[in-house]
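A single protein chain has been omitted from the complex, and every remaining protein chain is retained in its original position.
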Amino acid sequence: MSEQTIEEKNNKVKGFLNKQVFRTLMPLFGLVTIIVIFALLTDMRIVQGNSISLILSQVYVLVIACTGVFMVMTVGGLDLSQGSILGITSIVISALSFYSILLAVIAGIVSGACIGAINGVFHVRFKIPSFIVTICTMYLFRGLCAYITTNSPVAAVTSITSLNDTWFKVLLTLAVLVVVALLFRFTKLGISLRAIGAGETAARFSGIRTDRTKFLVFIAAGALTGFAAFLNVIKVGSITATAGNQLEIQILIALVLGGLPISGGSKVRFSNIIIGTLIFCVLNNGLVMLGLDSAVQQLVKGLIFVIVVTLTIDRKSGQVIK
Amino acid sequence: MGETVLYAENINKSFGITRAVKNVSLSFEKGEIRGLIGENGSGKSTFVSMLCGILPIDAGRFVLDQEELKIRNQVEANRRGVSIIVQEIGTLSGLTVAENIFLGNESRFVKFGIKNTTAMNREASKLLKKYGFNHINASTMIDHYNFEDRKLIEIVKATYFDPKIVVIDETTTALSQFGREELYKHIKRIKEEGNTVIFISHDLSEVIEYTDTISVLRDGDFIDTVKSSEVNEDDLKRLMVGRELGSHYYRTDYGQPMSDEVVLSVENVSVPDELDDISFELHKGEILGFGGLSECGMHELGKAIFAASYDRSGKVSLADGTEIKSIKNAIRHNIAYASKDRDNESLVCNDTIRDNICLPSVDDLAERKILLARKMNKFAKKYADKISVKMTGIDQYVSDLSGGNKQKVVLARWLGKDSDIIVLDSPTRGIDVKVKADIYALMSDLKSRGKSIIMISEEIQELLGMSDRIIIMKNGKISGELMRDPKLCEEDLIAKMV
Partner (left out) sequence: MNLSDRLQKLKTNKAFGRYYGIALLIIMAFVFWAIFKILTPDNFGSMDKMYFYLQSSIIYSVGACGFYFIVVMGLFDFSIGANIVLSSIVGVILSRQFGYAGLLIGCIACGTIIGLLNGTLYVKLKIPSMIVTVGLMLIYESVASFVAQGKEQSLDKALQAFGHAPGNIILALIAFFVASLILKYTKIGTYCYAIGSNEYVAKNMGINVNKYKLIGFVLLHLLVGVMAILVVSYGTSMRAITGMGSMEFNFTPLMGCFFGLAFRKYNSPIIAIVIGEFIIALIFNGFIAIGAPTTIQNVITGAALLIVVALTIKPAKGAVIK
């Protein structure tokens, strides 16, 4: 009897391990698949140099903003306000760029952090679910952004676009990614965030200051987007009312495509951010390259999104899905 | 009596590789009150869950009144005359009392799709009066009633249609004396009406007193059915465990002098509605037991010491005067806490064993803020092995472990932190006998190493067996203090509890 149990146990373990590995490799597999598909469909145009740099140019802002939201989602929250934060912080950076670029960047980060703090306060102190709080702030700051740009777009100092150099942007982006990845992997940040996402009460009883951590996470998300705004400004040069529109949904789709479990917790991986953003941008550009109508592009994106989520979602038996 | 109303034929149920119920065959007679007991993991909850439609049967069948019981959920079970009063909350917030009572059975009040609320409320009121629960109003939202009243409403919900079989699953532990009396009254009534009660409880004296016969399950197997009037608690324990339980289970030393050194001092601690001006001192190397009825406040006291209570007033301080005001501080000053609510408070179930063992110690494990995976792995493995956690590896998710092993993980994390003051709340609740013995041995070992333990427990034998000193609580206050003595017995403790 015990031998049989041990063998069955071994199989169970193998099954489990496979699943874990499956979860990590699946998004990577998805990325490769999508590159291959589009390479074939576009006669390899998509893997040409200028196509790649076009794709990359869209990656920077998205991936940095995703890093912040990744942390929010790891603790089980949702942040739908990032688009509006990008808009406001881009305006701040543009406006202050006339004095000093460095000052502008710092101001952008700080203003993003402030909005993040508002999110944090209403969520942590007033105990409102994060998705409601961030929908409200999204709306609020979207309106503010529109108001500020009512008469004319906010232009940054013209010299700022000289910074729009690929290597510069790559460097900045990598710097952010590396720093956050290291923090997540090699400090108690990772284990704490995952514990809060997996079991907040128990995390609190283990000595993690859950309220403070959640508050800081929202601030971090805002600050990171504030930094991403800098990369946005050097690309576009001036900010209109629609700056950052729909960024939050793009972030959500990118992270989901990257395999991030919607409820966060211990199964999140930092690679979700990078792979997800790449899949999203390749998909976006691939569809444009195929010369498809924008409505058709959207249809394809919607379908792929639903399919990918169906395949990758972490379903535990008996779990209630809302 | 004498006529069989229900029999179970070769019932089987497995969860993955675990065989929870193995070929259990039982029969029940009309008008019988049958106790069903067994250690955790014995299969009794799984067995009744299948009877009541909560879980599907893998193999075997139930036959009720000569007709096979083929049901898919509780409501179908109710229609065949089988119902259950569950251990946790069985009523739904956001609905009225009447809606809760008739949930799933509204059809008789529905005509052309329209629900006749007035008629439903009237029926519910009639029932509540019949049961003598005059303080409960049928049309009020159930949220306005406390846990006990909601349980009373559940009694109405489970028995108003004169079911042939009523299962009462560990309901009494959460009720006050008044609630229990009400329950016993209804159990008697059901018997008098010729119907059958299956009564599950861990309280062996209660089972012996209120049942006609008792069936014992162990490890998924059916052991025996005995007459309640012919057995005592030790007999039952022997059947449940399968071996003689010697007193070497607990500590065997008496008369050891207690150190004078105070390690923790609790002064005038109060929590609104739970604790009222509690003061005591904990000595080095002492095992201080806390006992009392369920709602006496001792569980809340454990949380208060760990600074996990909301609105706590008063002072909890260490020997050197440091006040403990937050959980993080408590942990940093080497206080540990193992909650009664293991799955929600002591363990992050959806996380690995490694993460759980390392969490309280992350600050210590980090060298200049850097936390290396290798270090964490070594740490977790060391303490998991020290306490013999049965696992497939430290990467295994805690949710896959059995109750006993979960508790071992909880203890492993505090061993790893090398805490000096350990607050254990119901440390052996829901744990099988073998692991229980391991835990008691661990407690003795910690004591001998100079650690101090506060043990909060509802098991009187455990308190008597393990504590150097026992403080009894009643209604949020301390009502008595007793010293370790071989002549100390249950009655002495109970006298102070009620």
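Descriptive notes on the structure:
Note that the chains are named A and B in the order they appear, and that numbering of residues resets to 1 at the start of each chain.
We adopt the following convention: a contact is a pair of C-beta atoms (placed from the backbone, for glycine too) under 8 Å apart; a residue touches a chain by one contact, two chains touch by 3 or more.
Everything quoted here is computed from the prediction, not taken from an experiment.
One chain is missing from the display, and on subunit A it is touched by residues 76-78, 122-123, 126-133, 135-144, 146-147, 150, 200-201, 241, 245-246, 249, 252-253, 256, 262-263, 293-296, 298-299, 301-303, 305-306, 309-310, 313, 315, 320-322. Against the chain not shown here, subunit B presents residues 53-54, 73-76, 89-95, 99, 103-104, 106, 110, 113-115, 117, 139-141, 144, 310.
Keep this in mind: only the chains that are shown with their structure count from here on.
Put simply, the C-alpha centre of subunit A and that of subunit B have 43 angstrom between them.
By the touch criterion stated above, subunit A contacts subunit B in their complex at residues 5, 8-9, 12-13, 16, 185-188, 191-192, 194-195, 198-199, 201-209, 265-266. The touching residues of subunit B, counted against subunit A in their complex, run 16-17, 306, 308, 326-328, 330-332, 337, 339, 344-352, 355-356, 358-360, 362-363, 366, 369-373, 376, 392-393, 396, 413.
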